[in-house]
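Shown here: the complex without one of its protein chains, the others still in place.
Here the chain labels run A and B in written order, and each chain numbers its own residues starting at 1.
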Amino acid sequence: MRIDKTQRGWAIASLAIFAVFTTMYVAYAVNAPSGPSGGSAPGLAFGVIGFGFMIFAALLGARKRVPTWRIGRAQAWMRGHLWLGLLSLPVILFHGGFHFGGTLTRLLMWLLIITVVSGIFGAALQHFVPRVMTTDVKLETIYDEIGNVRKLLREEADRAVEMVCGPIGLGKSASEEVLRAGGLSAARTMATTGGGAVVAAAVETVVLTKEECAPLRKFYLNEMRPFLEQPRHRGSRLGDADKAHGAFSGLRTLLPQGAQATLQDLEDICDEARQLVRQEQLHHLLHGWLLVHIPFSLALILLGAVHAVMALKY
Amino acid sequence: MSTISRLPELVEITIDGRPVQVAAGTSVFDAARMNGTPIPTLCHLQNEMPVGVCRLCVVDTGARVLTASCVRPVEPGMKVVTNSEKVLNARKTLLELLMADHPSPCARQEKSGDCELETLARAAGITQPRFAKRTVSRGIDDSSLAIAVDHDACILCDRCIRGCDEIKNNFVLGRMGKGYSAGIAFDLNAPMGDSTCISCGECMVSCPTGALTNKTLVGTSIATGPDAQGFEAEELLQLPVFKGVSGTFLELNRGAIVKRRFHPGEIICREGEFGSTAFYILEGKARVSLSAPMAHVKTQGGAKGLFKKLTSTLAARDTDIRAEETRDRTIPIDASVDLAYGNPVAELGPGDLFGEMTCMNFYPRSATVIAETDVVAFEMLRNVLDIMMKNKSFRAQIDQNYRRRALENHLRGVPMFADLSPDFIEHLKESVELQRFAPGQVIARQGDAANSFYLVRIGFVKISEIYPGGELVLAYLSRGDYFGEIGLLGGGVRTATCTALDHVEVVRISGDDFRDMMDRFPSVRQGLEVVAAERAAQNQQRMQTVRSVPIDQFLSQGLMEAQSLLILDLQNCTRCDACVNACADAHDGITRLVREGLRFEQYLVATSCRQCRDPLCMVGCPVGSIRRRNSLEVIIEDWCIGCGLCARNCPYGNINLHPFEVMVEDLERPGRKKAVVKQKATSCDLCTHLKEPSCVYACPHDAAHRVDPRTFFSEMLGGGTAK
Partner (left out) sequence: MKRAKFWLSVGALALALVWIGWHGFTRDSRVYSSGRMSGAHAVLETECAVCHVQTAGAFSAKAADSACLACHDGPMHHAAQTRTLGCAECHTEHRGRVSIVAAKNESCAQCHGDLKTSGSAARYAAHIYSFEDGHPEFAALRSFGALPASDPGTIMVNHAIHMKPIRRVPNGPNVQLECGDCHQPGAVSTDWNYADANYTAANTSYSEQDEVLALRPGALGRPIPRSGRELMAPVRFAYACAGCHSLSFDKRFDEGVPHDKPEVVHAFLVKKFGEFIAAHPGEVRVVRDPGRDLTGKPLAPEVRVLTPTQWVAERTAEGEDLLWRKTCKQCHALSTAERERGTRILQSNRRSDEPPDSGASAGRLPEIARASVTLQWMPHAKFDHDAHRGFSCVGCHEKALNSTVTSDVLLPGIATCRACHAPGPEHAESRCFECHTYHDWSKRKEVKPAFTLPALRTGGR
């Protein structure tokens, strides 16, 4: 969620809470006989409040699993998560009196710091990565479908080349899956490639002689197909837009007129493959921090609960 | 074309001494036919304009000369004699003259033995004409792939020309020449094969003789399977239902109609399958039912478990209670009877036709038909059914079945008629008229004076309103739906245009008839007036909302067709799929939303029902389960049989089918169950049961919004008016 002017209410409230807590802490810390500690009454209060904030923040994950329960809009929960989660760090610092304490509490403090910092990092990412994704990846698809789309691209490229060169010896997949009506194919028609699972028969089939299509065949089998199979693998010049453009320009001079349309299709396919790689990268960036944030926060809650019980016991 | 019309005037004439009353404008031929006195014809076909060429239908009306009865309208007090010696003699001579030139036996007589001329001649006792044969042959034309032309057999009856012109509108055939060299010609006397003839066969079907006959080609044949029997056209012609059907046509379409035998328990057709044939039961009884479970798609697991996958199952109405679903509904199917929701089983017997929609319009089968006893049925393709439907006797039977079995339910389905007394309903049933319409034909036009009420028996009717900005489709009506009730109360003007989308047949109740009946049952009037007033008010309100916002022609992406779009703001969207999960959660595990679609600026229009103003999805549902509520949302009722037509129709891919395994009775092994895969169609319904769309509710990043495209875009473009 972006921090924009819709967040004003929450931001002001949080700031007010923070100011109140700070004054309370300062007043307490200065007057405490043996200094601020977690076990004193204000320390315990801060600890309970801080843990409460953390639990609420952690419940966001549970909230997302019951999206239709009418227990508050997801946006309200998200705002709460952001601001209360952020507040939990100073509150817990107040709780411990800025001491990190023993083994468990030291670990907890670090878990909290890492969780909050990773959360801030993630929130910052959300301010610009979606926009980058929209502008950089025009042919964006659904992340979970990228594997399928790549497979379809390979098949399409195979067919395009085969239309021109004849069989190239690559095995065909079993029946082509019908795409969901609309959806992907609707998006694909926006691209200039031949659209969907069904190859548009608009291009007149020109079959070149073996000598004529040799450059294409060589290029396709040696460079493009491996690239389409492993687009993230470095080393293929097709991974770079300019180099790919150069490669295709070169090919254009080597192949006769009838194959130009196919070459254009292949170039578009490469472009789409590159875009999918970019989408993967951006998606990993946008969601990767969660791989730190979530496990750490879970460990934090668990160990926090253990700490609360044990600290109260002792 | 029938000359029968519902003019109120009745004329009294006598035919062969019997007084009869017929409507004014009826031809003598029809008058006689209707009253049981058939008159032989050669050039007259029921579905063509009579031309009075052959003069075989002459009768004595007391005039100076004998009158061709097919073109002569009745007059009050006319005394018609159809079987006097004079008349019979005249006919016989005519036949003799025609037979003299006829290359008997002509091709048709040879193949199917039903050359009309030769049949009539035989009936008249003519064996050897007295007159000399023509010496000059007018030739044969073998150039067409499908039809053989024997000009010598042509009696210039003009039927083929009228068939090609009036019925098929191809205008290939015409007359040429004069006198003895007169004949029919294709285009400008080109060989048939070189002309613009499209080999539809109408001319051949219309031809009474062997002038135009079928060249047997590899044609469509549904004679597959051990139970199918192809048969000779002669056999068919023996059956009463085939009376009057052209034998050469049947010959042509030998493979297009087969007789099948079914053992008890055998499945004749399955719901949801696509087909192109209709069935006509000759003997035996069959049970028609819906085997798709009457259930909504429901979630299992899902929200309760933390890591459980959403699995879907089916939940019947008892376990999944939804508002406004009732049990006394009838499900319209493609047969002469409809199924009651509470017990969706009915019986079909001899004389019942089912699969008409499938055959005529290629819609999926609406129900499962299983033979109860030994069943003998005809399975026929569309061309055969088409001809059959034009055949009067066949039609009459179909109409009668409909009236007897389904019409009452349909009538009762009209809210206005729901509480009418059985007497009234009986009267109504008898006074309705069944009318057919071709695809694209306008049944009623907006602004016309309204004087009839229509009930759809088969096919789809588009109800649309035209207003300054464009056309708004209000509904697609199918079997069991009705329209035009304003016409019943008189004095009204049609508020919408009703167009037939495909082969439509409607039940029409004329306003005058209705008002007459209302005079007899005055209590009905008030109720009807109330309902009509409500309807008018609703329409008014709808028009109000539509008119007040100008349509912006700027966006040509078809988004203006939508009344509600799900927009994802890509600047906020983190592609986290919370919207999809929420939709699935709210809709029994199946998401109605896909996070893909067209984009503009920073917005993505997600694949989710757009509540189009012209809901193409509704066209063709064989069981009428996809419909629109009074507000915008499109819903799919729980008897959806999963044929997938709506999914195919939606141009945006917003409707999807979801497969399930259900245990059904194994019909091949009675008493045991087996797992079959069933499908149900799903679509976004704006979460009206939850007051706010779940996707919008569950998006944590404030990126999902349901917007009205007109206000949304007008704000974006800066030029719109406020709502």
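Assorted remarks:
Rule of thumb we're sticking to: contacts are C-beta pairs under 8 Å (C-beta built on N, C-alpha and C of every residue); 3 or more make two chains touch, one makes a residue touch a chain.
Not measured: the values here are computed from a predicted model.
Contacts of the undisplayed chain with the visible chains, over the whole complex, involve A. Of A:3, A:104 or A:277, it is A:104 that touches the chain left out of the display.
Remark: the omitted chain is touched by one listed residue; of A:52, A:72, A:256 or A:295 this is A:295.
By the touch definition given at the top, chain A reaches the unshown chain through residues 31-35, 37-38, 99, 101-105, 143, 283-284, 287-288, 290-291, 294-296, 298-299, 302-303, 306-307, 310-314.
Keep in mind that, in the parts below, only the chains that are shown with their structure count from here on.
Taking each chain's centre as the average of its CA atoms, chain A and chain B sit 53 Å apart. Residues 303, 306, 570-576, 578, 581-582, 585-586, 594-599, 602, 607, 647-648, 650-656, 690, 694, 697-702 of chain B are the ones touching chain A in the complex.
Here chain A touches chain B in the complex through residues 1-2, 6, 60, 62, 64-70, 73-75, 77-78, 126, 130-131, 133-134, 141-143, 180-187, 190, 283, 286-287, going by the rule given at the top.
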